[in-house]
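First the structure, which I've put down as structure tokens, then a few questions once you've had a look.
The other protein chains are all here in position, but one chain of the complex has been omitted.
Per-chain numbering from 1; labels A, B and C assigned in written order.
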Amino acid sequence: MKIDNSLPLEYSTEENRLKILGFWIFLGAEIALFSTLFTVYFVLVNGVGNGPSPKDIYELKMVLIQTFLLLTSSFTIGLGIHAMRLGLKKAMMTFFIITLVLGLGFLVFEIEEFITYVHEGATIQTSGFLSSLFTLLGTHGLHVTFGLFWGTAILMQVKKQGFTPETTNKSFIFSLYWHFLDVVWIFIFSFVYLKGLM
Amino acid sequence: MKWDEFFVFTHDPMLFAAMISIVLGGLAIFVGLTYFKKWGYLWTEWLTTVDHKRIGVMYILVALVMLFRGGVDALLMRAQSAVPENGLLNAQHYNEIFTTHGLLMILFMAMPFIIGLMNVIIPLQIGARDVAFPRLNAVSFWLFAAGAALLNISFVIGGSPDAGWTAYFPLASLEYSPTVGNNYYSLALQISGIGTLMTGINFIVTILKMRAPGMTLMKMPMFTWSVLITNVIIVFAFPVLTVALALMMLDRQFGTQFFTMSNGGMDMLWANLFWVWAHPEVYIVILPAFGIYSEIISTFARKNLYGYKSMVVSMVAISLLSFLVWAHHFYTMGQGVMANSIFSIATMAIAVPTGVKMFNWLFTLHKGKITFTTPMLYSLAFIPIFTIGGVTGVMLGMASADYQYHNTMFLVAHFHYVLIPGTVFAVIAGFHYWYPKVFGYQLNERLGKLGFWLITISFNVAFMPLFILGLNGMTRRMYTYSEETGFGPLNMLSFVGALGLALGFIVLVYNIYWSARYSPRDTSGDPYDARSPEWSTHSPVPVYNFAIVPTINSLDAFWYAKKNKAPFFEGKYEPIHMPSNSGQPFLMGVAFCFWGFFMVFSWWIPAIISALGIFATMIYRTFERDHGYYISVEEIERTENALRGDKQ
Amino acid sequence: MKIKWALLSLIFTITTVLTGCDQPLLVLDPKGPQAKTLSDTIIFSMVIMAGILLVVYILYAYMLTKYRASKMGEDYEPPHEEGSHTLEIIWTLIPVIIVVVLSVVTVRSTSDVEAVPKGYEEDKPLVIYASSSNWKWHFSYPEEGIETVNYVNIPTDRPVEFRLYSHGPISSFWIPQLAGQKYAMNAMINELNLVADAPGSYIGKNSNFNGKGFAHMDFEAQAMTASEYVQWVEDVKETAPKLSEKEFNSLLEIDFVGRKTYSSNHLTFSPPPVGNHGHNPDEKDGKDASEDESNSHEEHNQH
């Protein structure tokens, strides 16, 4: 395998470069996926039936906590990749662990939000609006959940093998995924919650 | 769920016979494999392969089987409509049959056939040793196969979907389609759709990053260009299908309110999402066909492709426009004149780049030296027939006129006039054209031409009458009609055409059998004196494709190398890195198939267990350390000498 | 040679079939201004398309006859041709012009057929609610206070405004000789304007697949002179039974039914959907509206 030492380790082999490009294209597909979910939400947001409307259920405080947790986790994983490029394994792992903990925190608050909704009688079966809301948030939440498992698996490999072309490549791609989830959240935050409360 | 609902025991002798034949066929394969002790061979050489050529062959094999099944569906439909008040099929069977005909032909025949051809050819055409992600490629195939298996199981267990391949809500909702048929729809399409999305990513990266040195984008063969653009469409269109199917599943199995008739749901949203995906899907199956025709026409006219640049530009234009026209499938849904006009104009605009391509092909023939081989015949027949499909498409694109064509046989005739010459002719042409590359011998020309004439003439006999029936007010999807409508004679004519088409396909299959036994072997690797790089390597292609990666300095570089008697391959043999085989993709496909099946019946615990199986294969993959293997220089020399026919 | 024969025989079959029919094709035999507009549009587009086909076929025949390998001689080597800017611009521009022309025609004819037919704008339209359930059509005449099932009578030379909706899956309301089709859907009213020029009986049908009885879902649209129509309404009011809520609900349940006639309609107890695209602005409003037919519907359809 040819290793190009002039590049960061995650870009150093041809295979790694292919994987990074491939993942970017996957993120393009993810944009299309979330755009469709947003389409569904925008079309159905007025379809409240006999259920509550957005203004009735959205709570700014919960949303702000989730937003802050996810924004910070996006920041820390960026720092993790920076540390990885400096070759600092311990720092990198610390930042990754902080990221995953923040992600877990986000999930806890999201689940709590869902439970509150359900207690208020707003379930995924209540109305077109709520079906689309839960599906949009749920798809994002599932991505975060998947990310937690994935990130843990990568951390285990970094711990065991150190920084190799493979592990750095995986970590870098994972960071792209995590940042992307933050981008999606920004749009949920703006066009679901803030627009709903406007 | 009661057992008699689970297994579809019907008193219909035809369906029962079909079921029995499926079971017997499966049993025969199983016994045969055991008897000839081929399980090991099957596992090591095929089920675990990551070789793009073999994956391509498997895609095409499945596509051919699906072509057979979809074709039988079509024959049954035409037979049922041949005479008024026919009792061959009842409404339920007819509805299931036209639904599965549509699904199978588009998603499990046309698309996999094309993906199969691109698997076999694209790496060869760009001078690469494999696709970018060989393992992912195998995963794509097995997910597709899992989806195909699931949809076909529906025929025997639980009942097939019966709400049309468009599955419009509320008809497809639990209330109006209470059988599990549409659960199969959502899950089978979902699983194979994920596989297709992965293919899309894989081929974009392959084409963008793995081209032979010197092959800039504007020096790529036209088929590669068309495949690149197709995969771009796949990557951005399939997520829409993923969402739509997920919502369908949620609505049917989890009680959500997306497409319901009360509580704020909206039935039209399904139609909207479906066509946001399904219109680009049409171009996914048409654009590679354009690429195949470009290759074949320029090969057998012995001339470079006319207007290469405008061909590329028009394909890019088509790919962008394909995302802007979906509403023309439901002009009659009651949106305003403004919305309909916008989508009308966008729709008709597609005719412009398509027309450009048409004239470019015609001018490729100009001053050429045309030989009428079987693939060339299909490509030439495509031009006049597809033009009929194209111009009727423009007619349908006019919103006002569509109020009279919508849902009629005119529409059915139109899309068959587009899809059969556009896609089916192309894959058959490509199949004949590239067959010697894969198997090392050509298909018989006489049988090929006989098949061609049968198929082309019968096609027109089968579908031309439908234009007239449509203008006479015959709607599609009617399982029966009365005598006084006067639809009888033309439907009978159409049935005769359908029989002819069936005969043509039988000749095609017989040709495969005949040629396998008697066709002379071709060792040159370049039987047509063709132009693009895939013809520069041996036939059949060695596992590493090219012993030395060629350097490309122009479009048709291989052609010019031959003409100038210059060497195409320069350099020394070097060890070649290859990916190793793996059973993980196959097992993942199996796990997906089980998961889908249990989900169809809402058996949650087995479904969760299968889902854990899927995750297990993923976890295995992330911890796996597989660096592939190297083929040594000596082995390359040995293989090359053997392929050149040198005796050792 | 074979291709030429195939093409010739093809053209021959088409012409014989097209001209051989005793009756003209339904869609091209309009009996009202809306269908006439559509028929004209279709024929206009067919002529243009035939022109395009002709150009392509002539070029195609020329290329195939002139440049066959058998005619070109052993050592003829085709030239390299990059393409020609002039030619490529020509065959881009001409289609663009054709598309522009067709676009103008489309936009104009679409707005024509969506509106009340020209010349009838001043007349008071006859409003008929056409709703589908399972595999039958209900026609409710709010002004006359009558209802029919599986047949509809309309006066000639008077604009008729069909308001379409469905009690179940999407269906498509289509009387080919009078107007183009439009979907009837559950939570939304679609409007279809038409006028019948000549008295007669026209085939009407659902053209959108909606389940196992779909093939049997047609109805008769009978156009009659104004006086005959008035007479018919009178007859119905005198002789037909009233439509009770119970009877209507049992009608909705069953799959098929023959013709029925009632001297009252279901709009009073089972109001049509209001609002747009499934989003009812206010449920209660809808109920009030249906009781007061004539003015409230006006605003519902002006969204």
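General remarks:
Keep this in mind: a contact is a pair of C-beta atoms (placed from the backbone, for glycine too) under 8 Å apart; a residue touches a chain by one contact, two chains touch by 3 or more.
The criterion applied here is as follows: contacts and distances are computed from a predicted model.
The subunit not displayed here is recorded in UniProt as "Quinol oxidase subunit 4", chosen from "Molybdopterin synthase sulfur carrier subunit", "Na+/H+ antiporter subunit G", "Carbon-monoxide dehydrogenase medium subunit" or "Quinol oxidase subunit 4".
The residue from A:Thr67, A:Ser131, A:Gln157 or A:Ser171 that touches the chain not shown here is A:Thr67. When the missing chain is restored to the complex, the residue among B:Ile157, B:Leu174, B:Leu208 or B:Met492 that touches it is B:Leu208.
When the missing chain is restored to the complex, the residue among A:Leu86, A:Val108, A:Leu142 or A:Met156 that touches it is A:Leu86. Summary of contacts with the chain left out: across B:Met19, B:Ala82 or B:Met266, the touching residue is B:Met266. Where subunit B meets the omitted chain, the residues involved are 208-209, 232, 236-237, 240, 266, 268-269, 272-273, 276, 320, 323-324, 326-327, 333, 335-336, 338-339, 342.
Within the complete assembly, residues 11, 17, 20-21, 24-25, 27-29, 31-32, 34-36, 38-39, 42-43, 46, 60, 64, 67-68, 71-72, 74-75, 78-79, 82-83, 86, 88, 91, 175-176, 179-180, 182-183, 186-187, 189-191, 194-195, 197-198 of subunit A touch the chain that is not shown.
In this section, only the chains that are shown with their structure count from here on.
A straight line joining the Cα centres of subunit B and subunit C is 33 Å long. Subunit B has residues 262, 264-266 in contact with two or more other chains. Shared interface positions of subunit C, i.e. residues touching 2 or more other chains, are given as 278-279. Interface residues of subunit B facing subunit A in the complex, by the touch rule stated above, are 132-133, 197, 200-202, 204-205, 208-210, 235-240, 242-244, 246-247, 250, 254-258, 260, 262-266, 269, 272-273, 276, 577, 619, 622-623, 625, 627.
Remark: subunit B residues 91-92, 95, 163-164, 168, 170-171, 176, 261-262, 264-268, 271, 301-304, 306-310, 330, 332-334, 336-337, 340-341, 344-345, 348-349, 351-352, 355-356, 358-360, 362-363, 365-372, 380-381, 383-384, 387-388, 391-392, 394-395, 397-404, 406-408, 453, 456-457, 460, 464-465, 468, 470-473, 475-481, 486, 490 touch subunit C in the complex. Of all the residues in subunit A, the ones that touch subunit B in their complex are 1, 17-19, 21-22, 25-26, 28-30, 32-33, 36-37, 39-40, 43-44, 46-51, 124-132, 134-135, 150, 153-154, 157, 166, 170.
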